[in-house]
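First the structure, in the form of structure tokens, and then the observations on it.
The other protein chains are all here in position, but one chain of the complex has been omitted.
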Amino acid sequence: MPALLEIRGLTVEFATSRGTLRAVDHVDMDVAEGEVLGVVGESGSGKSVSMLALMGLLGSNAKLTADRLAFAGTDLLTLTPRQRRKLVGKDVAMIFQEPTTSLNPCFTVGFQIVEALKEHMGGTRKWRRDRAVELLTLVGIPDPGARLNAFPHQLSGGMNQRVMIAMAIACQPRLLIADEPTTALDVTIQAQILELLTRLQRQHNMAMVLITHDMAVVSETAQRVQVMYAGQLVETRSADELFTRPRHPYTAALLSSLPEHAERRARLATIPGLVPGIGDRPVGCLFSPRCAYATDRCRGERPALYRDPEGLARCFYPLDDSGRPEGVAA
Amino acid sequence: MSEAAATPTPQTEPVSAPLTPAREVWLHFRQNKGAMVGMYFIVCLVLTAILADVLAPHSPIVQFREALLVPPAWQEGGSWRFILGTDDIGRDILSRLIYGARLSMIIGFIVVFLSLGFGVVLGLTAAFARGTVEILIMRLMDIMLALPSLLLAIVIVAILGPGLFNAMIAVSIVSLPHFTRLARASAMSELTREYVSSARIAGAGTLRLMFRTVLPNCMAPLIVQATLGFSNAILDAAALGFLGLGAQPPTPEWGTMLAGSLQFVQRAWWVVTFPGLAILLTVLAFNLMGDGLRDALDPKLKR
Partner (left out) sequence: MTVVMEAKGVRRYYEVRKGMLAKPAVVRAVDGVSFTLEAGKTLAIVGESGCGKSSLARVLAMLEQPTDGELLIDGLPTLAQEPDRRVKLRRAVQMVFQNPYGSLNPRHTVGRILEEPLEINTDLSREARAEAARAILARVGLRPEAYGRYPHMFSGGQRQRIAIARALMLNPRVVIADEPVSALDISIQGQILNLLMDLQDELQLAYIFVSHDLGVVHHIADEVMVMYLGRPVEHGETSLLFDRPAHPYTRALLGSRPRIQTGDKTPRKTLSGELPSPLRPPPGCAFHQRCTFATELCTRDRPELRQVEGRAVACHHAETVLAAAA
């Protein structure tokens, strides 16, 4: 069965005053109908940029190339920007991290929802207004009729995020991209929003790409996970597998640096060094300067994505079940 | 995987040579062709002003009785002795323009120095003091802004008496509100930033906070306004001179030169045109440079 979203070899480069920055480096991604894919990474991993590129939201200084970029079988690379907008605006929706600034502060919440409906669904004014109230109820906003006339600054962060979600699902998209949807929210509101997202996802059989840096959120919500580092895809497999038996050293290091995995007051495991920037991209594996198990081969050669029974890992010596690299003496 | 000692050893540094904020601004500025042209023009102007004594072929006030209204050298009747011609009482226009450049630079510097200096102090005080002090200062500025600037300048000069120095004071006063408002707005937005709280926690008193902590971060819009203010000052002083309220004859100030020569527009176009052209080009150059500065300083602000 063809995937709903198929991305092969996506590369995004930015022209900056200090040279070309490759924010996304030949990334592949597949999302099936109704699936929840978690994309995990830290800053500089390219997780947000890749999705913004898909949605056509990057600025003019970004150069996007891909071997394949297809949604529901349609090749997006052959469409004009206008056609792409029409397709993407309706069937693919995106919600962002900062709910209060993602909404237009000059217009009421109702106006913004109705605008989205008008663009993609048509219908009469009354129908649109009723649908807006319906959507606000669906996302759990109390007193939706009155709330239509509220401005974003009059609502809390959690409420605004619900409004964003309402706008996103207004046109019944087949794919929802959620870029750090709960990072800016309090933990109790986070839980509410995540529960709302998973409920909506199940009810409408909507595929979801959940971008986050929070591994725990991903483990609870996603079926498959992709780990990104410095613009590259370094590991992908099912969520259960990733969290019990990560194969890429970066994933393993990331998991072990969580405070939950350390004893109280003990020193936390850390990953020394920094994510490579513009001028210091390693010749070999991008993670090799920071990897505990790096060899000369790792430092000189770029690994490809290698298939193992459960997924893919970009490593010459992926970790085995005991957490040590295969093929390297203990 | 634990760190080695306290220093994470394989720490990759930013590779490019450390750029001071000033160098970064210069790199951005350089990319703007118009701004660079403006800058070169101004540099030439400043050099002209400094080297006026050497460059000018004649004295600006000496009258050559035998050479009244001589046309420019390339026209019929002109001579290379007076390259741009002479005015109605025989003074060499080129020399007057060159010395006028010196005057214009002085006017610009003094006006900007005074209005920027006082404007910053007033604006910062308003931002820090809040309450009644702020209200007083800002409403005073509002009153000044409500009056047409040239009218206000005329009134001030009328009180102080005509003359170049009084014209400069008048123009400084008229430019003051712009700097005050900018300084206050900038300072107010910087005051919410955490580095100000950080300085307070270090024990910084109000004066230090105002001038050492906050002011350096407000400089961007102030520098742009100062550049544009320079040309405004020249223009306003020229307007006052044109009205007879600024520099008095025989001072070779460009505006005053224009004032005395309108009647010759048809007979001797060069007497009017060259001072006007000088004003035009100078103002244009400053505006181009000011725009370039604004763009160059903006990405820094966004950081």
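A few points about this structure:
In order of appearance the chains are A and B, and numbering begins at 1 in each one.
Operating definition for what follows: a residue touches a chain if its C-beta (ideal position, glycine included) is under 8 Å from a C-beta of that chain, and two chains touch if they have at least 3 such contacts.
Just so it is clear, the structure is predicted and the values come from calculations on it, not from any experiment.
Only one of A:V49, A:L254 or A:C285 touches the absent chain when the whole complex is considered: A:L254. Within the whole complex, the absent chain has one touching residue among A:E42, A:E115 or A:E301, and that is A:E42. Among the residues B:G131, B:G161 or B:G203, only B:G203 touches the chain that is left out of the figure. Touching the missing chain, out of A:D75, A:E195 or A:D280, is residue A:E195. Within the entire complex, the positions of subunit A that touch the omitted partner chain are 42-43, 156-159, 186-192, 194-195, 213-217, 219-220, 239-240, 243-244, 253-255, 257-260, 262, 264-265, 267-272, 274-275. One chain is missing from the display, and on subunit B it is touched by residues 3, 6-8, 11, 13-14, 18-21, 193-195, 197-205, 208, 213, 216-217, 303.
FYI, only the chains that are shown with their structure count from here on.
The centroid of the Cα atoms in subunit A and the matching centroid in subunit B are 50 Å apart.
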